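The next block holds one structure in the form of structure tokens; read it before the comments.
Only one protein chain is missing; all other protein chains are in place.
Letters are used for the chains, namely A, B and C, taken in the order the chains are written, and counting of residues starts over at 1 for each.
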Amino acid sequence: MSAGARPEGAVDDPGVHRALGLTDDEAGAIGRILGRAPNHLELAMYAVMWSEHCSYKSSRIHLRRLPTEGPGVLVGPGENAGVVDAGGGVAIALRIESHNHPSAIEPYQGAATGVGGILRDIFTMGARPVALMDPLRFGPLDDDRSRWVAAGVVAGISGYGNAVGVPTVGGEVVFDGCYAGNPLVNVLCAGLLPVERLVLGQATGVGNLAVLLGSATGRDGIGGVSVLASAGFGGDAAAEEAKRPNVQVGDPYEEKRLIEACLQLLDEHLLVGIQDLGGAGLACATSETASRGGVGMDVDVTAVHRREPGMRAWEVMTSESQERMLAIVTPDDLERLLAVCERWEVRASVVGRVTTTGRLRVLEGWGGEVQADVPAASLHEDAPLYDRPRRRPADLDRRADDDPARLPPPEDPGKDLAALLLDPSWVYRQYDHQLFLNTVVGPGSDAALLRLAAPGVPGGEGRGFALSTDGNGSWCSLDPRAGTALVVAESALNVACVGARPVAVVNCLNFGNPEHPEVMWQLSEAVDGMAEACRALGLPVVGGNVSLYNESRGADIDPTPVVATLGLVDRLERRPPGVAFAAGDRVVLVQPPGTRPSLGGSLWAVRRRGHRGGRLSPLDLAAHLRLLGLVTGLVADGLPSGVHDVSAGGLGVALAEMAVGGGVGAALAGVADHVGLFGEGPSRVVFCVPPDRLGTLTQRARDAGMEAVELGGGGGDRLVLDGLVDVAVADLAAAARGIAGWW
Amino acid sequence: MSRFGALVEVRLRPGIADPAGTTIERSLPTLGFGDVSGVRTGKAIRLEVEAADVEAARGRVEELCRRFLTNPVIEDAVVTVEPLPGTVPPGAASPAGPGEAPR
Amino acid sequence: MSRFGALVEVRLRPGIADPAGTTIERSLPTLGFGDVSGVRTGKAIRLEVEAADVEAARGRVEELCRRFLTNPVIEDAVVTVEPLPGTVPPGAASPAGPGEAPR
Partner (left out) sequence: MTVTVGVVVFPGTNCEHDVAAATERLGASARLVWHADGRLGDVDAVVLPGGFAHGDYLRPGAIARFAPVMAAVETFAAGGGPVVGICNGFQVLTEAHLLPGALQKNRGLRFVCETVEVEVASDRSVLTRGVDPGRRLRIPINHFEGSYTCDPDTLAELVGQDRIALRYTDNPNGSVADIAGVCNEAGNVVGLMPHPERACDPLLGSDDGLVLLGALIASSGAPLTGSPAAATATA
């Protein structure tokens, strides 16, 4: 053994670390950690591990303010996925990620590999992935490039998600000019596991082996995380060209076999630990498992099965080739592990050994030359932490004072209403949303509702879980703090609308360039808004992801925190009512007394008038919490015949969606003007209820401190709002579907 | 103006993973084709173009590749162009007959 | 035994609908390629084969096409084979370099 041998080839040219994206200070810190100048391989490993994407160096100090604990939380942020106890021995693993930058340059593969990555985060925890969601944001579809991006992203999610065999049960599609140069492709995955199968990505047991499973390693995305996720798009053709080789190609078939092989390995108790390879590849997976286990690891780079000849050690260690996992196994179990892998046609190579040293050493063959030797934990724990300057945008007060209520009212509110509808079925029709026979409510409603069941996961019989993803850049750009709180409130309410009790959230913080003080201010405010709302609503944040540098040509996107809420259903006996009117039933708006919707940041103001000013409607979190309980209870008890929360587009859009959803119109009154029609604000739900249950519903609403405003009755084939709107339901449906014509 | 037939082979750029090719290759030994290796998959697109001469035709097809048929991030294209003998009857499948390669 | 490079063009048989080709063709005029027509899409598969001579290599590849690479209900194939210069390093992407067409 060459223990004690020192890696050769110290780099003393500052050009090298700068090219790798490390600042001079960061390079200096590395030198101090090692007590010597790092060589190229070591620098490359620190560069990817200390990149914004892997280290959260700009956001970490803020994320600490989020509430992360709660009675059901088995695993909070910091692991591959959050895990929530669903009772009965079943747990739910949840995680959301962004793949914004890769999707901007190769939409299909960018989105596809985003799906692949999030799935690995879930089955790394020992969970079987059972549901995907895809909150998406693009530029307007009348732009050729946005259309190309949108169509490619949807095809990529469809191509990967369907083939890997995990249903995509919901998501979002939003079009706004601020995303034209930098689309947002977020992907959420939920998985189910028997609680006792929960594993954490750690290596323990000196002498245990690290086995690399899955695809051969190529030069895919070398330095991808630092290059792609940690820099915006300059609009400079040469720079974009230079990023191109970083695009990776996904292989859902490999991933499917990996899922089955890993779950079988876990069921047969053959693993000490397991970790997916994501950003920063082997460098990350080996150092992370070692440092979590408080051990060291020797890695033989020559043992890594490769796709390309002539790869250098630093390329092997930082490659982001997809569909790979690192399993930690005792030497005694190796043979059985290899047998399971052979059955699933998954390649397996022993690439590492657990050591006592706490160091990550990269060797050229066992006993061969030491190529790198660094403290494993330093790649994570010693990553820099920045409190970047923050500044409230100078134009914010002016924008807040510019109230869109002063805009001239629409001449034909019905026409504006139709123009605001968007039927996303063009998107989700391309997704398998039914696999596993779990999908009680698929895409197209307020939230997805699934049975709490998966192959190999007993204990959830008769119960269910719900998921919703929500974001609103227009609100958050006017007031990131209040806007984010509104987004949390909406997401929880969506889940309640299918009869579920909201229990936890994960989030994806999509922001602009953190080197712009305004962006850091937005991020900080958003975190505070989320923390405040989650605390008040009893929703621990069990995981998240931060995507920065979402900008193009110097313009940052609107701050777009995306929140995903998990809800539980204790008795899943019937299908919830759905977004619909029923003929002959009463239509009732339930809200806290004194609710005042606002046109500030509303869909109507932004989309119909290009106006991005005003103030957001206030949120009373205590009232909202009572509303959540009320709605969950009413739906779970099967009282209403239709239900829909009021969100973007206001009451008008909510009513129109109910009309289109059930194919039944309504004759309604009580909406005074276009502010009442299109104004947005929290804590409002429209119910459709059989006349004989109206009294009960009204009483229960009052008991919860809400007012129940009877708007009229369902029936007919037109949506009529006395004095404002009179449109055929068929015309609304056609307008909503109009979007499909663009693709 | 004359008509030219073109074959565009859209390939994954060298170094880009080709899961389909890898999977096909892995299945070959069981089929008794252990002598076949290095499988890479791509698209073959045949089309006809109206142009003054072969070079102009090739230029048009290459432009089409760049702008539309490939994403240069992961793909490149090999273009072959040949003059078409006379008029091609509408609906004819492709300029070259079966077994005949474009030059 | 020598190594040969082969290009298999898998085409939809004449008369079999090609919605992908039709869709590309329909979008061409708006992209400024009204001079392009007759678009048909297929697959291009490159592979290497070990054989005694070109004819043997071609025979093997044609057999592979018949048994596996095409579905004769809807597809046929055009095979081109050429000797590979020297030994090809393992994992090399494809026999022909970029821009170079097989003959």
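By definition in this document, contacts are C-beta pairs under 8 Å (C-beta built on N, C-alpha and C of every residue); 3 or more make two chains touch, one makes a residue touch a chain.
Quick caveat: nothing in here was measured; it's all calculated off a predicted structure.
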Among shown chains, those touching the left-out chain: A, B, C
Sole contact to the chain not displayed, among A:L200, A:L435, A:A555 or A:L694: A:L435
Candidate in contact with the missing chain, chosen from A:A280, A:L572 or A:L677: A:L572
Subunit A residues touching the omitted chain (full complex): 155, 158-159, 162-163, 165, 251-254, 256-257, 260, 344-345, 428-437, 439-440, 451, 455, 572, 574-575
Where the unshown chain meets subunit B, residue by residue: 19-20, 23-24, 27, 30-31, 41
Interface with the undisplayed chain - residues on subunit C: 16-17, 19-20, 23, 68-69, 71, 73-74
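By definition in this document, only the chains that are shown with their structure count from here on.
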Rounded Å distance, subunit A centre to subunit B centre (Cα mean): 39
Whole-Å separation of chain centres (CA-atom averages), subunit B against subunit C: 7
Interface hub residues of subunit C, defined as touching at least two other chains: 92
Subunit A residues counted as touching two or more neighbouring chains: 307-308
Contact footprint of subunit C on subunit B as seen in their complex: 7, 9-15, 21, 24-25, 28, 31, 33, 35-51, 60-61, 64, 67-69, 76, 78-80, 88, 91-96, 98-103
Touch list for subunit B against partner subunit A, complex: 12, 15-19, 22-23, 26, 71-74
In the complex, subunit A residues that touch subunit B: 105-106, 109, 215, 218-220, 244-245, 247-251, 253-254, 307-308, 321-322, 345
